[in-house]
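Only one protein chain is missing from this complex, and each of the others stays in its spot.
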Amino acid sequence: MRYLPKSDADREAMLKSIGARSIDDLFAPIPAEYRLQRDLKIPRQMAESEIVDWFRERSRENGDGHATFLGAGAYYHYRPVIIDSLISRGEFLTAYTPYQAEVSQGTLQSIFEFQTMICELTGMEVANASMYDGSTAAAEAVMMAVRLTGRRSVLIGRSVHPEYREVLSTYAHHQGLPLATIPFTDNARLDLKALEKSITPETACVLIQSPNFFGTIEDVDAIAEIAHKNGAMLVVSIAEAVSLGIVEPPRQADVIAMEAQSFGVPLGFGGPYCGVIATRDKFVRQMPGRLVGETKDHNGKRGFVLTLATREQHIRREKATSNICTNQALIALMVNIFMTIYGKVGLRELAKQNLAKTTYAAQQFGKHAKVLFSGAPRFNEFVVQTSEDPYAINSRILGHKIVGGLPLKKFYPELGNASLWCCTEMTTRSSIDTAVGLVAESERSVKSAKEEVEEVAR
Amino acid sequence: MRYLPKSDADREAMLKSIGARSIDDLFAPIPAEYRLQRDLKIPRQMAESEIVDWFRERSRENGDGHATFLGAGAYYHYRPVIIDSLISRGEFLTAYTPYQAEVSQGTLQSIFEFQTMICELTGMEVANASMYDGSTAAAEAVMMAVRLTGRRSVLIGRSVHPEYREVLSTYAHHQGLPLATIPFTDNARLDLKALEKSITPETACVLIQSPNFFGTIEDVDAIAEIAHKNGAMLVVSIAEAVSLGIVEPPRQADVIAMEAQSFGVPLGFGGPYCGVIATRDKFVRQMPGRLVGETKDHNGKRGFVLTLATREQHIRREKATSNICTNQALIALMVNIFMTIYGKVGLRELAKQNLAKTTYAAQQFGKHAKVLFSGAPRFNEFVVQTSEDPYAINSRILGHKIVGGLPLKKFYPELGNASLWCCTEMTTRSSIDTAVGLVAESERSVKSAKEEVEEVAR
Amino acid sequence: MKHMTRKATRHISQNEGLIFEKSSPGKAAWRLPPLDVPEVDAASLLGASERKDLGNLPEVSEIEIIRHFTRLSTWNYAIDLGMYPLGSCTMKYNPRVNEVVARLDGLANAHPYQPEKISQGAMRIMQSLSDCLLEITGMDAITLQPAAGAHGELTGLLMVRAYHESKGSPRKKILIPDSAHGTNPATAAMVGYAVENLKSNSAGMVDVAALESQMNEDVAALMLTNPNTLGVFEQEIHKIADIMHAKGGLLYMDGANMNALVGKVRPGDFGVDLMHLNLHKTFSTPHGGGGPGSGPVAIKKILEPFLPTPVVITKSDGTLAFEYNRPQTVGRVRGFYGNFGMFVRALAYILANGPDGLRQTTEDAVLNANYIRKGLEGVYDLPYSTPSMHEVVFSDKIQAKKGVKTMDLAKRLIDYGFHPYTTAFPLIVPGALMIEPTESESKEEMDLFIESMKSIAEEVEEDPQMVLDAPHNTRVSRLDEVLAARKPVLRWKPSTAEPVK
Partner (left out) sequence: MKHMTRKATRHISQNEGLIFEKSSPGKAAWRLPPLDVPEVDAASLLGASERKDLGNLPEVSEIEIIRHFTRLSTWNYAIDLGMYPLGSCTMKYNPRVNEVVARLDGLANAHPYQPEKISQGAMRIMQSLSDCLLEITGMDAITLQPAAGAHGELTGLLMVRAYHESKGSPRKKILIPDSAHGTNPATAAMVGYAVENLKSNSAGMVDVAALESQMNEDVAALMLTNPNTLGVFEQEIHKIADIMHAKGGLLYMDGANMNALVGKVRPGDFGVDLMHLNLHKTFSTPHGGGGPGSGPVAIKKILEPFLPTPVVITKSDGTLAFEYNRPQTVGRVRGFYGNFGMFVRALAYILANGPDGLRQTTEDAVLNANYIRKGLEGVYDLPYSTPSMHEVVFSDKIQAKKGVKTMDLAKRLIDYGFHPYTTAFPLIVPGALMIEPTESESKEEMDLFIESMKSIAEEVEEDPQMVLDAPHNTRVSRLDEVLAARKPVLRWKPSTAEPVK
């Protein structure tokens, strides 16, 4: 096998020095009756060229070359090429968690920079080295609030990503944490009155997302005020990181749970992505995940190490703040490089282009169909309601190698024929115009059909 | 500009410390009347994403995804992916010629290994660090023979790659070196009688290629004997390096000029490729190009340096063995890695697969059309003669996203409707069968057409 | 240092400050294409929500970024540089072809919500990988959704809980051997179970008698690592399974050490009810400085109803689809479908190996561990003489007499050009040296490792202080972890900015 650095002579020599007659001696501890006496039934050993060909085939079956209007927690942004040039360096790619600081300063310093930039962007005081993704980060943030407040019930906005809500309920269910959902109003923002009504002295935290699942920016101040007034914490989830370039971060939040995929991470059919938790210094000891801190070596030289490990499973075992061990380090490095490339000025300009494309698209759609939730500011997503089933319209749009917006029926039946459209800097005016054209056509045909019926009726 | 690591403040500060009022002061030495007072008329500054899109377009216009039967000096072999992973490391990619050995040992040791492997493969005693390509390597090898023999006339086999012959005549012309061409016989091998006749005491060398342009393996021993008997040197050009895996190298040659593109170098529309010259120790001081040698440091530790620089232009100026300075180092590294991957056993197996595919293809074509030059052994190319113009047949084959063999009219009008076909390990049986099928069809239709004519004639 | 190593030397290494220390206003590494729609006024669109300032994000050029991260990278040790014998981490070669196929446009740019019609390639990859992993583990069904091993444990215990609930009661406890990895108890707690410790016997294996007595109807499951963290195969595994099953409990296997078993024995065949795999260990996906991973959970039929949603199914027309409607599911444990990019890599690894390659891989991994054990036995204390599979655990008992602990030996090993082994784990071995070479090490590299470890042992005798002061050959000397924890500095601040050192 071409990955194995041994000749049969090497193997012989080693067995000899071990004093084993054959390799089977070394597997003797396994009860004979369980030892596999046959080949595994998996495909035969393939040449590298065959492997590449096989996956190329899969890639072709997978919508290679389509434009997309999908967002909903996974965003198609441009990835500067140096991200892959740098993360492909074996020193980053093939290193483990930086347990041995003296030969891991590269990874450690880059995480320290990552933590710093996440703080700058979120307005928080401390950020961890990464969580699995935005959904698990949100769930862990809520658990964190539960530990910090000593309270057990949790309120979740219905405008939070439906899958994030599912994950939270999976995590909470078996710990018997009562969850309640807060509806949204007709501008898609959290219903403050409903919140006031549902919040109790037992409420550990309120979880919202901003920009929320519909792309609408929540009134974080108002929500924070209600939460804090009731001694509950405010946990804010951010799924579209690019929004932070031009949307004020939820500074009033106690914990922010972020999905940083937008920052240079490929869509990759849903993963690997990069969750992050950021919070206030005073809450750091209840924070899950790894943390890198600055320190000095024997000669007073600056260096970085993993720190506050007493929160973690390998020290605290069942008393740990979380069971997380392996995180998303390499993806956090992609995010770090992306933030470094765009930086203070570029990130704002990038966000501004997203805003411009989305504004144009919403206007165009608005001329032919109903754009919902226009009452509040949004970032790069918006909801369009059509007369015809959006799946039907999308299949016509797909004919142009364009993937239309996400039909919301599945998650929000009450919204009927609504779908969620997303525009980024990658969305071209021409694909917007094409999609709008097909939606307009659909509306016209439905209308004329209705008229015909009326005709007949008369 | 995003590649420039300066802020305007930096520029101001630097001008100040230099004592210049403005940047224009620094360009004062350029006579004012010549200074450009306008923008260059080139495309505006583009975003990285625009650049990628622009070249993607060009790539699509360029036969992306076609199978090919083209060889003729540029061969389509599989490139193991680690070649690019390794040569993309900045330490290899962005280093200059290893003038400062103590911080260039990586490049130097890899060239030393390259020189060693080329010697092992060619059966020569010394090889240089690379030449521009196979054509210039051949020309420089001939010049080398001219210097070594003190003779001026050169004999070239007509079965040498036509473009190599063109390059040689360009190089030779202005030095007034008489060139004569030796024809090939009906098995495509060099015409030994003609050689005997043409060779004189003035002949510096005989240049042949093996496998030659038609894929035929020359009778090197016989040619060497004739050359040496007349005090001339034998220079052998090798254009298909993979042949060395299973074809005996021309050990009787005095100089070998090789094109190593087949060893892991992309076709890349003709370049960059990797020429190499290998020869006997005794000729090394007339060798062009860079050489790496082993030595020791102050502590007796093994190390490598550029050596025998007294042959080179930067020391000898007009007396140098060549004007070459920049060579093809990074491509030589690709070749080095390729040779390391396949090694002693793999290279033979690879060559054997080429032989098998070619043998099958030649047999299949032979059933329907005339395969020329079957009288002598060949490696992975063969010549097929059709009744119809090969350009016409190829355009039908192209309809199947397959590029047919190279029509030889342009180079060898005497061969009529002949074209040169090449098979490598990348050639699939199905594309062979498709191409053969279309050739067979063409032959049938021509034949029936002829019969009709005869009908009418009767 | 009289002992010199043949493995490494010292060489010039570039310094580099924090990126913030290189920033200055007006530098930029980005450029956007011209806008093809009308410009907008953010203030009027966003009102109070408009962000005006991005704080201390850096402003630097592209070459500075290339140099920054290239320089940083050269401060790391990595598998690509040499042996990385971290026990329990399976630091094997990460094949480059995996990286190439994972970046193919149709896979790298696929949106998780794109229509199934144009997602057949991705689902086919998920199904093929699932089939291979089921054959390798001998289990009946699998979920690829968990993002890492610990996440797989969580998913597994959620299914355990749902299973017992379906039988009337979730039960109260999870049994966990004292040799277990920290994620095991931490996971049990997250799922609302009490953790009960299980003592190991003198051979370092589960004390079957103790298990017998501790097992009862309150116990939901036993979390067993096999081979365990001592690298020892639980020879009485069948008894263990029987004891659990007899009382209606389940046997969960932590598959982190599957690299000792692939192609040689299948957990499904020796009574395991569910297990997780670490694709980033056994199946060669890169660790990337700490992640990402992927922790599929393979299960027996009885647990299938509880799988997280969605599950990939084959429709009557032969096309693949995601099934969401599964009434007894434990629910989602992650957004979308898991770390898909790791599925691609793991499958590429399996295809590159085939049945014969995987078996040979396992044999070489076990061969290497035993070769090192043989080479260092006597020089370092071997607390358990039980046969080793893929890793071997020594202790610092002998060296501790001179005041030199496992961490000190580890730091000195750095001077010899190696990444250290895992220190101070498993907890049942005081001062553990946990060494897992994996199959990726050549005899040459391991001989250098053995030679170095022996040389260090001699140094401990001759000059313990020098070892205590190690490392000596790195760009920073030993770093003060106590200081870091006492007053944590977890982010750069303009005020605290230091000049480049």
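Every chain is named by a letter (A, B and C) in the order it is written, and numbering of its residues begins at 1.
As a convention for this text, contacts are C-beta pairs under 8 Å (C-beta built on N, C-alpha and C of every residue); 3 or more make two chains touch, one makes a residue touch a chain.
Please read all numbers here as calculations on a predicted model, not as lab measurements.
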Inset, instruction - Would you mind listing the shown chains in contact with the chain that isn't displayed? - result: A, B, C
Legend entry - Residue, one of B:Ala127, B:Leu148, B:Ala224 or B:Ile238, that touches the chain absent here: B:Ala127
Legend entry - Where the unshown chain meets chain C, residue by residue: 6-15, 22, 61-64, 66-67, 70-71, 74-75, 77, 80-82, 93, 95-96, 414-415, 417, 440, 442, 444, 471, 473-475, 499-501
Legend entry - In chain A, positions touching the absent partner: 2-10, 45-50, 81-82, 85, 90, 103
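Note that in this section only the chains that are shown with their structure count from here on.
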Legend entry - chain A and chain C: spacing of chain centres that average the CA atoms, whole Å: 21
Inset, instruction - For chain C, write out the residues touching at least two other chains, lowest number first. - result: 28-30, 32-33, 59-60, 62, 66, 70, 97, 99-100
Legend entry - Overlap residues in chain A, where contacts from two or more other chains coincide: 48, 52, 80, 85, 88-89
